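Shown here: the complex without one of its protein chains, the others still in place.
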Amino acid sequence: MSDAVSALEGAREDGFATVEELGLKGMITLRGGLDTPEVGAAVEAAVNLAVPGRGEVLIADGGDHAVAWMSPDELLLVMSYEEAEASLAGMRDALQDQHALVVNVSDARAVFQVSGAGCREVIAKLCPVDMSPGAFGPGQFRRTRMAQVPAAFWMPDDQTVQVVCFRSVAVYVFDLLRGASATGGEVGYFG
Amino acid sequence: MLILTCPCCGVTGEETEFAPGGEAHLKRFGPGSTDDEFHGYLFEKVNPRGVHFERWRHANGCGKWFHAARCTVTLEVFGTYSAQTTEPPQDIKDRISAKRPGWSWREFA
Partner (left out) sequence: MSTRLATGGRLLDRGRSTEFTFNGKRLRGHPGDTLASALLANDQMMVGRSFKYHRPRGIVASGAEEPNALVNMGEGARFEPNQRTTTTELFDGLTCASQNHWPSLEFDVGAINAAFARFLPAGFYYKMFIHPRPFWKHVYEPFIRQSAGLGKAPRDRDEDTYEHFHAFVDVLVIGGGVAGLQAARAAGQAGARVLLIEQTAHWGGRAPVDGGTVGGAPVDKFVEETVAELEAMDNVTLRRRLMGAGVYDHGYVLGYERVTDHAPDAPGPRHRLWRIRAGQVVTATGAIERPLSFSGNDVPGVMLASAVRDYAVDYGISVGDRTVIVTNNDDAYRTAIILRNLGLEVPAILDARAGGGGALADEARGLGIRIETGKGIAKVKGGKRVEGVAICAQAGEGAVLEEIACDAVAMSGGWSPVVHLWSHCGGKLNWDEAQAHFRPDTDRAPTGADGTGFVIPAGAANGELDLAAGLKDADSAGKAAAKATGHKPGRKAAPKAEEQAGNPIEPIWMMPQGAGIKLRMKSWLDFQNDVKVSDVQLAAREGFESVEHAKRYTTLGMATDQGKLSNINGLAILSDALNQPIPQTGTTTFRPPYTPISLASIAGEARDRTFQPIRRTPMHDRHEARGAYWEPVGAWRRPYCFPRDGESIDDAVQREVAATRERLGLLDASTLGKIIVKGPDAGRFLDMLYTNMMSTLKPGRCRYGLMCNENGFLMDDGVVARLDEDTFLCHTTTGGAENVHGHMEEWLQTEWWDWKVYTANITEQYAQVGVVGPNARKTLQKLTDDDISAEALTFMGWADVTLNGINARLFRISFSGELSYEVAVPASQGCALWDMLLEAGNEYGVTPYGTEALHIMRAEKGFIMIGDETDGTVIPQDLMMHWAISKKKEDYIGKRAQQRSHMTDPARWKLVGLETVDGAVLPDGAYATAEGHNANGQRNVQGRVTSTYHSPTLGRGIAMGLVLNGPDRMGEVLDFPKVDGTVMQARIVDQVFYDKDGEKQNV
């Protein structure tokens, strides 16, 4: 799969925060009964993590694996791009007798990282979400709108936000993020 | 601009995260129904001044539909609840009764 390329091939821009496209990521959407042992086992087998609670994201292996709560019957599993097909096959086997849907969405997405002390401000310019440390932080997962497109984000640590959007709007989202993090645009709101 | 709490994912978000879906608790009439029944189902939506029940979707969020009980005059939100029900739950009705004694909406009161 050496000919597989991400939407922006790792574009990067340094403002008061750094914005970069993270390249290809493996992503699997799982829909099913999140409280069933079968789903729990399938998730654990795929990413070595438990099923997250409402609005949460769990991260393992230094960020190589994650699982996010998307809705009451949907999870998003994150892994390396190369792992996705094998994990998918494994999960399909494991959930064969369940009413569940497991589908590879690795190529449908673009993933961005905003890093630096100002990362919260960058998001707060674009999303109608309370980004103050008391309201949102590592461990939480938020689906919302970023300017005019749907997006989701989480914080691997207090200085970093990772944003997922659809691949077709990767250029738009990158332009949004770099505009919002342009030098001189520091708000200085989150302490 | 309203704020609503999605009962499915627990997020309290501003209106731009949500999409309105018209009147709640419609009963579907399909083939075999009379013209009057079908007409009522499809076209005769209520638009009351005061207590109202609506459908909303957390479109820029978890994607789920839910119900909201709301006052169309003051925009007070009495509560949001699951879309998988054919009538407002009792606690929502109680809350409305406490604030709008004597309210009624369709067959509910």
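A few remarks follow.
The first chain written gets the first letter, and so on, giving A and B; residue counts start at 1 in each chain.
We take it that a residue touches a chain if its C-beta (ideal position, glycine included) is under 8 Å from a C-beta of that chain, and two chains touch if they have at least 3 such contacts.
All of these numbers come straight from a predicted model, not from anything done at the bench.
The chain not shown here touches chain A at positions 1, 3-7, 24, 29, 31-32, 73, 81, 99-101, 103-109, 121, 124-132, 134-135, 147-149, 166-172, 175-176, 179-180, 182-187, 189, 191.
Summarising the interface, chain B meets the missing chain with residues 1-3, 14, 21, 28-33, 35, 38, 42, 55, 57, 59, 63-65, 71, 74-77, 83-84, 99.
Here, only the chains that are shown with their structure count from here on.
Chain A and chain B have CA centres that are 32 Å apart. Residues 8-11, 13-14, 16-17, 59-64 of chain B are the ones that touch chain A when the two sit in their complex. Looking at the complex, you find that chain A touches chain B at residues 54-55, 69-72, 74, 128-129, 142-145, 150.
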